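Of the protein chains in this complex, one is absent; all others appear in place.
Letters are used for the chains, namely A and B, taken in the order the chains are written, and counting of residues starts over at 1 for each.
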Amino acid sequence: MDRMPRWADLILVPLISILLAGLISGVVILAIGENPLRALGIMVSGAVGSTYAWGYTLYYATNFIFTGLAVAVAMHARLFNIGAEGQATWGGLGIALVALYLPWPHWTLAMLGSAVAAALFGAAWAAIPALLQARRGSHIVITTIMFNFIAAALLNWLLVGPLKPAGTMETATAPFPPATHIPSFRDMFSFGETILFRSTPANIAFFVAVAACVAVWWLIWRTRLGYEIRAFGHSEGAARYAGIDATRIIMVTMLISGGLAGLMAVNNTLGYSERLILNAVEGAGFIGIAVALMGRAHPFGVFLASILFGILYQGGGELQFALGIPREMILVIQALVILFTGALDNMVRMPVEMIFAERRRARAPIAAPGPARSSPGHMTPPSDPGKPAE
Amino acid sequence: MPDPVPAIELRGISKAFGPVQANKDISLRVMPGTIHGIIGENGAGKSTLMSILYGFYRADRGEILINGRPTAIPDSQAAIRAGIGMVFQHFKLVENFTVLENVILGVEDGPLLRPSLAKARAELKALAEEYELEVDPDAIIEDIGVGLQQRVEILKALYRKADILILDEPTGVLTPAEADHLFRILRNLQAQGKTIILITHKLREIMEITDRVSVMRRGEMVAHFRTAETSPPELAEAMVGRKVLLEVDKTPARPGAPVLEVENLRVVDAKGVERLRGISFRLHAGEILGIAGVAGNGQSELLEVLGGTMKATGSVRLKGQALDISGNALGRARRDSGIAHVPEDRQTRGLILDFAAWENVALGYHHRPAYGSGTRLDLAAMQADARDKMQRFDVRPPDPFLAAKSFSGGNQQKIVVAREIESAPDLLLIGQPTRGVDIGAIEFIHKQIVSLRDRGCAILLVSVELDEILSLSDRIAVMFDGRIMGEREAARTDARELGLLMAGVADTAAGRAA
Partner (left out) sequence: MDWTTILLLLDSTLRTASPLLLACLAGLFSERAGIFDIGLEGKMLVSAFLAAGFAYATGSAWLGLLVGIAGALLLSAVHGLASITFRGNQLISGVAINFLAAGLTVVIAERWFRQGGRTPQLDSGSRFTEITLPLAETIRPVPVLGPIYAQVVSGHTILVYAALLAVPLSWWVLFRTRFGLRLRAVGENPAAVDTAGVSVARLRYAAVAIAGLLCGIAGAQLSTAEPAAGFVRDMTAGRGYIALAALIFAKWRPWAALWACLLFGFFQALEARPDIFVRLFDLRVPSALLSALPYVLTVIILAGFVGRAIPPRAGGQPYVKER
């Protein structure tokens, strides 16, 4: 039995969670002696007040869309992929290799080739934890965490050793050749004298991310594979009974998930830094968890949550400038969002359910409560994405 | 002579789980030193009532009196203090602990374990001798059989000085021989002055061992009898609320060509235990073969192997074609070869409870062209198909957008049956078709099964309800310990003969003569 209307489940509960997270963040800001409202104002104007601000906000949002989709897709199969960080790191490596060592005639081809490489490398980094989960029952949460560390260590080694151009001091690869440079928002949206998005990192990859949202929506709710992924996520026993091969679903889902995380590198590595640098992912893989939870694992929700986190990220940087509040404040907000929308979901949900039950009882004292409705295209994610698959 | 003070008296107990009223204004008196049966169909609210008495759930309303004194039982600790012990249907044992550790858990004699264990060891020995309850105190629970595990549960209750012992469906997992032994133990306990409440849905057990019996139906207590003064038909009627038609209206079968030929089927589980030990049988078109047996004797494994979700060795032929039985992800291949499967457990196998009905109606058939082309799913086609099937199988309400979890047990089962029967199979595997299903839906489902048979489908029916097997099957095979103990024509056998086979008594001379 559903205890509340769908709009409450999809909008009201997440909204209350976010407000709670915001409230506590405000208290933290208050506690360190700043005015939360002033901080909010600075953040918002710093994040959306100009095309310059938007140029950063959307750049960050693009990263989060990719990693958020990665986590969300896995969640539908009740797999908790904490490894988007490492998979995105590997996506960057894939791009660096093809951009540096293959001759590209034009940026369109370079972007296509890079995207394929990034997705393949990301998927490859997800493949081993997936295989271990499917075949040996190794808990994917722990293995993906381990793989994040291993990826970081490997990249560290590559960037101080084999991939570092001789004679430089930086831990980074050589710059990619100009033919691989993809259009930034400035290139795309400036006309004649009006230059928009001046010196901002947002680039064409944002549209790739939007396309990825649509593609994931299509995959999950309009294809047979998506049906199987959701079936597996909701009930492993029923999925097996229905002839859905658990190994195949775990593998395919995690490859898609890793591929999406890898694609993030099209934005940050190919589109912005134009060479592979150390720690290029900057925690976006983990923000993907917050974004997926907040967006209820739905691509549209992920999109909205990513924009919000983009604002937070860009605005948070402004806080440091204007008020001297460290960027780490973003981590606090991110943590609170994960806590309230994820782990403490029931704390918010139970009172809301109770209110709706009361109202229903008041309206129809005798009639049984209306049965649960489930409509196509929308669905709350599996309640427990962390549960290991058999 | 007036009755003495009841050991237990319940007054006006009510309990709801969300919108479901599990117990409605229940009153009950259990006399000391008696064995009191509580009988009712699945879902009648027996287990809920007893869980309230044991403090596992709290009643919304009502009063509990123990030996005439009103007693609040907010948790299990209070129940234990009041001298109540309970053996749950699903045992509450820590599997990797020893018997001894399980016995003392929660009633240790101090902060250190050593003295508690020593004391329990001595006391267990005394209890074992007193009540015929021998069990190795150092055995690990997961290494011993269910019969012994149940014994540990009884010992746990006795160690806690229980005077009132509640047993919830205790024979469900036992062979008839083990059940007989359990009943001996219960009589023994009764002789020592203990009061026993036996929850069951089996009339035979009520008649065999109880002194009094109370009947529950749909959350309400509907009748009380002295066992000696009642009869199985009277009890059955009280249970279901009207005269029961146990007979299913059907004509004799006209078996056609063999559809399913099973030979020497063997399954070894993860622990290395052989669950199927060489099963062989044949099933013809237009015939219902019933598989009878106590739960856990290999019937589930047989269904899983045939349904493509469990590995086995041996040979299975469908209409002369060998089936692949070497994998556990062959459900789709099975459906494509014409086998439909109504699984034993609709909640965890047959349905995805969070999915809408229309998504469930496609479950297992979602790869078929009827539901879309290529990789794409045609949602409109799926929904129309579901609406159609739900109407024809009288699923209430016939709304394909409802989540499966919001249908009643009977309507959930109709969705599963509709999906599987409408796939027009050559062979239907059907397990526990009416478990937890109300009477009306039972009749409907039975009719559908018979009508499918009459259209020439071969049907393999697995049920632990002997009555269901007897009334539906054309032929009956009895499984015990992974083997088929014997096969009978349904028309020429009876519950008594099948009961012997279910107990593992090998095929008798009389059987061979038949």
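In this text, a residue touches a chain if its C-beta (ideal position, glycine included) is under 8 Å from a C-beta of that chain, and two chains touch if they have at least 3 such contacts.
If you're wondering where the values come from, they're calculated on a predicted model, not measured in any experiment.
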| item | value |
| --- | --- |
| Contact partner of the left-out chain, one of B:88, B:131, B:371 or B:393 | B:88 |
| Given B:97, B:183 or B:401, the one touching the chain that is not displayed | B:97 |
| Absent-chain contact - pick from B:34, B:71 or B:116 | B:116 |
| Sole contact to the chain not displayed, among B:59, B:79 or B:476 | B:79 |
| Footprint left on chain B by the chain that the document does not show | 17, 54-57, 75-80, 86, 88, 90, 92-97, 101-102, 104-108, 110-114, 116, 156 |
| Touching residues (missing chain, whole complex) on chain A | 28, 32-33, 80, 82, 128, 132, 136-139, 141-143, 145-147, 149-150, 153-154, 156-157, 160-161, 286, 289, 293, 324-326, 328-336, 338-339, 342-347, 350, 384-388 |
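The rule is short, and it goes like this: only the chains that are shown with their structure count from here on.
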| item | value |
| --- | --- |
| Chain centre separation (chain A, chain B; CA means) in Å | 45 |
| Contacting residues of chain B [partner chain A, same complex] | 18-19, 307-309, 328-335, 341, 343, 345, 348-356, 359, 362-364, 366-367, 371-372, 375-377, 379, 383, 397, 399, 401-403, 405-407 |
| Residue numbers on chain A that touch chain B, as the complex places them | 1-3, 222-228, 230-231, 234-235, 237-248, 368-369, 371-376, 379 |
